[in-house]
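Below: the structure, in structure tokens.
For this depiction, one protein chain was excluded, whereas all remaining protein chains were kept in their positions.
Note that the chains take the letters A, B and C in the order they are written out, and that residue 1 is the start of every chain.
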Amino acid sequence: MLFSTTFAKRTPSPLGGRPGRGFLLFIMTAIILVHCPDQPGIVARVTEFIHSNRGNIISLEQHVDRSVNRFFMRLKWDLDNFMIPRDRISDYFRTLIAAPYRMTFDLYFPETRPRMAIFVSKMSHCLYDMLSRWESGDWQVDIPLIISNHPDMQPIAGRFGIPFHCLPVTRENKAEQEARQVELLQEAGTDFIVLARYMQVLSTGFLLQYPNRVINIHHSFLPAFAGAKPYHAAYERGVKIIGATSHYVTGELDAGPIIEQDVIRVSHRDSLDTFIRKGKDLEKIVLSRGVFLHIQRKLLAYGNRTVVFG
Amino acid sequence: MLFSTTFAKRTPSPLGGRPGRGFLLFIMTAIILVHCPDQPGIVARVTEFIHSNRGNIISLEQHVDRSVNRFFMRLKWDLDNFMIPRDRISDYFRTLIAAPYRMTFDLYFPETRPRMAIFVSKMSHCLYDMLSRWESGDWQVDIPLIISNHPDMQPIAGRFGIPFHCLPVTRENKAEQEARQVELLQEAGTDFIVLARYMQVLSTGFLLQYPNRVINIHHSFLPAFAGAKPYHAAYERGVKIIGATSHYVTGELDAGPIIEQDVIRVSHRDSLDTFIRKGKDLEKIVLSRGVFLHIQRKLLAYGNRTVVFG
Amino acid sequence: MLFSTTFAKRTPSPLGGRPGRGFLLFIMTAIILVHCPDQPGIVARVTEFIHSNRGNIISLEQHVDRSVNRFFMRLKWDLDNFMIPRDRISDYFRTLIAAPYRMTFDLYFPETRPRMAIFVSKMSHCLYDMLSRWESGDWQVDIPLIISNHPDMQPIAGRFGIPFHCLPVTRENKAEQEARQVELLQEAGTDFIVLARYMQVLSTGFLLQYPNRVINIHHSFLPAFAGAKPYHAAYERGVKIIGATSHYVTGELDAGPIIEQDVIRVSHRDSLDTFIRKGKDLEKIVLSRGVFLHIQRKLLAYGNRTVVFG
Partner (left out) sequence: MLFSTTFAKRTPSPLGGRPGRGFLLFIMTAIILVHCPDQPGIVARVTEFIHSNRGNIISLEQHVDRSVNRFFMRLKWDLDNFMIPRDRISDYFRTLIAAPYRMTFDLYFPETRPRMAIFVSKMSHCLYDMLSRWESGDWQVDIPLIISNHPDMQPIAGRFGIPFHCLPVTRENKAEQEARQVELLQEAGTDFIVLARYMQVLSTGFLLQYPNRVINIHHSFLPAFAGAKPYHAAYERGVKIIGATSHYVTGELDAGPIIEQDVIRVSHRDSLDTFIRKGKDLEKIVLSRGVFLHIQRKLLAYGNRTVVFG
């Protein structure tokens, strides 16, 4: 069973985080994310399905994108008295609801902690920001491994007891190293990947294995200053505000669905150095917000946009 | 019928706003705002009611406040093929849904423009901000009258063709002037009142006639600096950010349900004068955002809080 | 003499603004904005010049841009006991300070109200925002004329008693109409021009006559979404924040020195319509902030950047 397996594999939380919280309260819930062509009656049909099977809806959020006439919904319900067994819910939902409405859906059990891999290069600010959230128990996630193209972050990984793999990437060995990365990710049962200022571009082949499951932080307010050295470009342009953007990674550089953005004021008194310093604060917060939304299963990417449920 | 009456009374929009837009497109819709004790099945029951009567849900947003175990919902649907006549919807809904669920509800037809009175004293910034939105057609609202305790704003009202009533208020004549205000408001068919930096406190007796229908702008980040001279107090305290708050007015000064807040940075370089100047920009934007939410029927006040639907 | 002429021509402020304030208090001050190659001793030399001539410094702000090794300063001082007559200050400063330090400078007497022309097309939000600030006396500026390529805003200009010139621009008559615009601007003694959502591109020839004296509002967070239809582009890209930018206009479209920017959050719940509506609030505030900085002589453009004094 997926649930117990995942719990069994759980990375120990070194500082007394609260990984076992789910066990203690043991309120079992399910979350479903759906999208389909809009048509009358979807909400009524889905809520009736939950209700008539004795599920109690905890939260429901729906959205219709009129520009493409598409319906989106996130629904969370209590499984306590739900008549359909956990491992059959997906089948029943597919047959009874998804098929007739031509619906795409993902079903999650939030008590099951997702498994997140971190890719990092030489900078520690995003890494520490995520590890400290995890360690304190604020993030219900497992972190089975950290991969880097440089050895610099190894001591930090070590302190948190997380396996660290240094795989230096050159033009020549890139394909080979990516194959090794995929192998490590699969062995670790990785659900999604966070690029915490990882300074290598992943190949399209790699990305196709993790669609909408690789989250990157770009250090600009996209689409402004895509590509390399965005702070330099922003400084040259004389902007009065700089930003950061977390997004799902696609084959097109810095062009994937945007998850979260934020900005901070700069002025003529700022130098390139202070752009970079102020930007680092943005980067870590904007990345962590994006990752936390993903962990909570509040993100739904469609086309090049995201629906961010509240 | 309320609907045709309101259209007939519509204040002419002097600069080619779009008051008649509703007639042209003539998509008739209904909005219902409800709240009740939370219990299983509410969403399923309400959506089934709409759907089975051939209404098409345009948007649905629900919220449960776990701290008081209360359910809130805003639902908008298309009346095009709806089988229940407009003027019977309220009755049917009350009988079939609201009664069994002990639900409080308000039903609106958004093509009916609400009628808004403005109270103002000597400052024009909030007044202009609202009148220019109305004139351009951005706000689907009628403004049948402006009331002031000073004559200063009369020329502005005149330019926009809106009746202006100057009712100076003293300690002695306050009850009498409020009675005159209520008379004028009732004659004009006023739905709600906006205090656009109106420098008089309304009596509890007055406010009871317009529960959650009087919107004020307070020039501080409430609950900081409630009462008189908030910019002076903020300057004295040496804050680094100042704010403004739009809220429904209750009998307790500056303590009603908050609708919207926003802030702006200040520094040691700011004087009291620049606090006031920067604050005026906040005031007008925060008030207009709050009023626009009310016009769109996106606000639901419960206890001392508001649910602000998206 | 420029000073008395400008006062004589002053546009009357229809609602009791405070145009005569300078006369009443009659604290005469001067502001000088300078920039030059950085070198030791500039501040000491300039402040000694003011002090030894019995000027009292009210504020001094200096900045060195290390990336180009250039010194910038804004200095305001009291002329009360200043030994050099007003109309000789420029000469003396040039000879004694500016020449030896290879300094570029502008000298202003802030009691002299600058004369601002507004260019507008069909939208009123920026126009009202500026006119209401002017009318209330918050802006110490004269507005001798409004120019438009459409007649729509004429009634608003009329209400504020400001001459309105409708000069429709086509590809064929553009040069001719620009010549007429320049003629009107010169007759009115225009110091600077504000493009309040004016939907025509001004020619380089026109702009050369008003270097760093034409302020535009662009409805995006530049350099993202330069050019036409930025809200459409932002909506398509799925951004989570939209912005507006006020900047000096140069021959290169949307690429001039940025004065001020601000942003507001959007979400998947926003449509193109609500992008536009939220954006209008940004546009008017960001434009007015930029214009006010210019009126206060707090802006110094150098290369493609601005120094914004506090």
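Definition applied: contacts are C-beta pairs under 8 Å (C-beta built on N, C-alpha and C of every residue); 3 or more make two chains touch, one makes a residue touch a chain.
In this text, all values refer to a predicted model and were calculated from it rather than measured experimentally.
Enquirer: Which one touches the absent chain: C:60, C:184, C:226 or C:272?
Expert: C:60
Enquirer: One chain isn't shown here. Among B:30, B:89, B:156 or B:239, which residue touches it?
Expert: Answer from the full complex: B:239 touches the omitted chain.
Enquirer: Using the touch definition up top, pick the residue from B:173, B:186, B:209 or B:271 that touches the left-out chain.
Expert: If we include the chain that is not displayed, B:271 is the one touching it.
Enquirer: Which residue numbers on subunit C touch the omitted chain?
Expert: Where subunit C meets the chain not shown: residues 40-41, 43-44, 47-48, 50-52, 56-62, 64, 265, 310.
Enquirer: In the whole complex, what residues of subunit B lie against the chain that is missing from view?
Expert: Against the missing chain, subunit B presents residues 63, 65-67, 72, 221-225, 235-241, 243, 257-263, 267-269, 271-272, 303-308.
Enquirer: Please output the residues of subunit A touching the missing chain, sorted low to high.
Expert: Against the left-out chain, subunit A lists 14-16, 123-125, 128-129, 132-133, 135-136, 138, 152, 155-156, 159, 267, 269, 277, 280-281, 285, 288, 310.
Convention: only the chains that are shown with their structure count from here on.
Enquirer: Measuring centre to centre, with centres taken as mean CA positions, what chain is farthest from subunit C?
Expert: A
Enquirer: Going by CA means, which chain is nearest the middle of everything shown?
Expert: So the chain nearest the centre of the shown protein is B.
Enquirer: For copies subunit A and subunit B, work out whether under half or over half of the interface numbers are shared, and give different or same accordingly.
Expert: Homomeric contact, same residues on both sides for the most part.
Enquirer: What whole-number Å value describes the gap between the mean CA coordinates of subunit B and subunit C?
Expert: Whole-Å distance between the two chain centres: 36.
Enquirer: Need the CA-centroid distance for the pair subunit A / subunit B, whole Å please.
Expert: Once rounded, the distance between the two centres reads 38 Å.
Enquirer: Of all residues in subunit B, which are in touch with two or more distinct other chains?
Expert: 310
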